[in-house]
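One protein chain omitted, others in place.
This part shows chain A:
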């Protein structure tokens, strides 16, 4: 008897939960309202069946439960007529769900001719994008061409690719009300490009180009998630899609470099950089060896790409603007003294030319425990702490340990990685939580000394 009452309560509870729960679809931002509609149809059909079957089950248990001296069971091996009726009614219900499902799918597989193409490039663990240039055609790519200077793997010999617009940031902008065909490409493993508000999504598979299409229907900024397990940092692989009015979109687009432009700006001039670096020496030292008293970390030996990235972030207010980031705020005005990207490249080129000295160890911990903990860090920073450009992970080995300690604290406390444009910082902030406390940080840093 209790089981019958439990079934009735569970049915009532489930229905109430369905209507009262705070969790439902995010407000839609694309043309795929009909996808939500098919979900609604399915909810109604299955909901009715759920309630009917379970209440009937509960009733049957109550009505036919065993009672001393009660009725005997009715011997009835089959009832053809009833069974056929149930089969037919079920088939009709199934068809009622399948038909709208397939008709919407027919729209999904039919990309409108006027849809603009945008390429999404996935890799462990970030997103970037490519748009066709004036020729309205994307150039050829090949994994063979992928390198630190050509992260998109563009075929340098293909004319069609020269004017391709490269967006080396996880943030993509799309114009409002314009259909767009998203072409998906992966450099390494499977990913999935998913914006919940768009409803549609698709896996990103290495070795092939997959696609889906949509028309954004409202402006706003939407998180893009990876929804296909892609390794250790899967949960921290984040992008963003901003839907703009045409005017804002054009402004954004104009600010993005073409492939040929990026290729022309690969290296800086160390000589010019030396002059520029003179200002930096006050704090960072003549050999960029760092100065703990002045809170200036060692720069020599760090990857050029990372130094350039951080300088740009300081200059653009992405870093060094949090009110509690005392030392970051000190750095910001100095970075602003570098007039443009050319200056940044030059100074970074000079730093790369400097002789490196091993910095003194100042953070002590338990390197054995640190070794275990570092296993997670090694995924991005490399087993030798050498830094990996592809994962946006700077070098850790032979860098200032006190500085890294402070940055870890900043990440954990939300002082760094909170700026909406600081995707890499946000990623590191997610990862920094893996280290439980101060001691864990010291242990890892002391292990890094041994690398």
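Rule of thumb we're sticking to: a contact is a pair of C-beta atoms (placed from the backbone, for glycine too) under 8 Å apart; a residue touches a chain by one contact, two chains touch by 3 or more; residues count from 1.
The working rule: contacts and distances are computed from a predicted model.
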{"item": "Among \"Cytochrome c oxidase subunit 1\", \"NADH-quinone oxidoreductase subunit C\", \"Lipid-transfer protein\" or \"Phosphoribosylformylglycinamidine synthase subunit PurL\", the UniProt name of the subunit that does not appear here", "value": "\"Cytochrome c oxidase subunit 1\""}
{"item": "Hidden partner chain, touching residue among A:94, A:266, A:326 or A:364", "value": "A:94"}
{"item": "Residue among A:208, A:266, A:286 or A:326 that touches the chain left out of view", "value": "A:208"}
{"item": "Touch with the omitted chain, as defined above, among A:140, A:181 or A:238", "value": "A:238"}
{"item": "Option from A:12, A:148 or A:286 whose C-beta touches the chain left out", "value": "A:148"}
{"item": "Touch list for chain A against the chain that is not drawn", "value": "1-3, 6-7, 10, 14, 17-18, 21-26, 32, 34-36, 38-39, 42, 45-46, 49-50, 53-54, 56-57, 60-61, 64-66, 70-79, 82-83, 86-87, 90-91, 94, 97-98, 100-102, 104-106, 108-109, 123-125, 142-144, 146, 148, 153, 184, 186-190, 192, 194, 196-197, 199-208, 210, 212, 221-223, 225-236, 238, 373, 375-376, 379, 382, 388-391, 426, 429-431, 433-434, 436-437"}
